[in-house]
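All protein chains but one are shown in place.
== subunit A ==
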Amino acid sequence: MFDTLKEILVNKLKVTPEQVVPEATREDVELDSLAVVELSLVLDKEFSIVISDDELLEVPTIGDMARLMEERSAKV
């Protein structure tokens, strides 16, 4: 799931690929609140994974975001 998240961040949100590592924080990859809403929207629209922007803002790292994605997609 980390690879999926990385692909979204790089291709949709135009984050530099080298920045996207599991231990990176939101600040490290420069994801502000608008970008987190964008991410939430792409997850819903293209992967049918429903995670609110508030939930994404609560987890500390990119790796944690990927784990959250795994949990939610498993429930579907």
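The criterion applied here is as follows: a contact is a pair of C-beta atoms (placed from the backbone, for glycine too) under 8 Å apart; a residue touches a chain by one contact, two chains touch by 3 or more; residues count from 1.
What we mean here is this: contacts and distances are computed from a predicted model.
S.K.: Suppose you had to identify the omitted chain by its UniProt name; would it be "Cytochrome c oxidase subunit 3", "Iron complex transport system permease protein", "NADH-quinone oxidoreductase subunit F" or "3-oxoacyl-ACP synthase II"?
M.R.: Choosing among "Cytochrome c oxidase subunit 3", "Iron complex transport system permease protein", "NADH-quinone oxidoreductase subunit F" or "3-oxoacyl-ACP synthase II", the correct UniProt name is "3-oxoacyl-ACP synthase II".
S.K.: Which of these touches the unseen chain: A:1, A:15, A:49 or A:69?
M.R.: Per the contact definition at the top, the residue touching the missing chain is A:15.
S.K.: Identify the residue among A:7, A:30 or A:58 that touches the chain left out of the display.
M.R.: Touches the omitted chain: A:30.
S.K.: In the whole complex, what residues of subunit A lie against the chain that is missing from view?
M.R.: 13-16, 30, 34, 37-38, 41, 44-45
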